[in-house]
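Here you go, one structure.
For this view, one protein chain was removed and the others were kept in their places.
What follows is chain A.
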Amino acid sequence: MRNKAFYKHYYLMLLPGLLWLFFVNILPMHGILMAFKDFNAGMGVFRSPWVGLDNFRYMFELDDSRIIFKNTIFIALLKMVGNLIVPLIFALMLNEVRHRLFTRSVQTAVYLPHFLSWVIVAGIMLDIFSYTGPVNRLLSSFGVEPLLFFAKPELFPALVVASDIWKEFGFAAIIFFSALTSINPEMYEAAAIDGASQFKRLTQITLPSIVPVVVLVGTLSMGNILNAGFDQIFNLYNPTVYSTGDIIDTWVYRAGLIDMQYGLATAVGLLKSVVGFVMISITYGLAYRFANYRIF
C-alpha cells in the first residue's frame, strides 16, 4: 500500500509535463497532413485537397534537396564528433589540475557562452571575422591578404562547427566532470602505491571508468543527425555560402514562411522528423546494449 501512494505522488508531478507534451508536441501533429495536400489556408488543413505524394516527388526532383540534406548531415556529423571529443579532452585536462579555485573558475568561464543566444554570438562573430575585423588585421600583419571568411563556401562549415563547439563545450563537459568525480579515489591511491605513472593512471583507471558515459552521450547525440542548428546558421549565412551552408531548416524556413509553399516545406520537415525518429530509435537500441542505458 505504501508503494501505491508513492507512485500517485510521482504521477501527479509528471502531469504538467505530460500535458505540455500533449498540447505542444502531440496535438499540432495533425499539421503533418499539409505534406500530402495542396494547402489552402482558407480551407484549413483538413479540407484542403489531397495531392498524395506530389510534394515529396517534387522535393526529390529538386537539386536543392540533395544539397540541403548533404549539408545538414555533414555539419551535424562534424558537430557531433567535435562536441563529444573536445569536452571530453577538456574535462580530462582540467581534472588533472588540483587547484580547486582555478578549476572552478575555468569551468564557470567556459560554460558561460552556452547561455548567450546565437543572435548575439553570430553578430560578434561576423564582426570579428569581417573584412576589417581583428582576425583580418592579425592576418595582414603577417602579410596575408584580408579574407572575407563568411563569403567562402569552403570555410563556412568549419566556422559553423568551430563556433558551435566553442559555445557548447564548457556546458557539455559538465556531464564528464560529474562522471570523473564519481570515480573512487582509492583506485588512484592504490595505483599510485603500485607505481603507476600519471599517464598510466589516466589510461588504466580514468578512461575505462568513464567509457559508459562517453558511449551514452555519443549514441544519444546521433538523434541529432539532421539537426545542424537553425538558430546559428540562420544568423550567420548569406547567399554566397548556400552551396555548403544551406541546411534543411533554413530552406524550410524560406520555402514555408517567405514563399508560402506550406505543403512542400512541411514535406521536407516531415521527412527530416522521420529520419530523426528512426535515428533515435536505433541509437536508443545501441545505448541499451552497450551503455546499459534504460528509459523504460
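The criterion applied here is as follows: contacts are C-beta pairs under 8 Å (C-beta built on N, C-alpha and C of every residue); 3 or more make two chains touch, one makes a residue touch a chain; residues count from 1.
Just so it is clear, contacts and distances are computed from a predicted model.
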item: Omitted chain (choose from "Cytochrome c oxidase subunit 1", "Aspartyl/glutamyl-tRNA(Asn/Gln) amidotransferase subunit C", "Putative aldouronate transport system substrate-binding protein" or "Acyl-CoA dehydrogenase") - UniProt protein name; value: "Putative aldouronate transport system substrate-binding protein"
item: Residue among A:74, A:171, A:188 or A:253 that touches the chain left out of view; value: A:253
item: Full-complex contact with the absent chain, from A:30, A:114 or A:200; value: A:30
item: Contact set of chain A toward the excluded chain (per top definition); value: 23-24, 27-32, 34, 39-45, 58, 62-64, 123, 126, 130-132, 146, 148, 150-153, 223-224, 226-227, 229-231, 238-240, 242-243, 246, 248-249, 251-262, 264-266, 268-270, 272-273, 276, 280
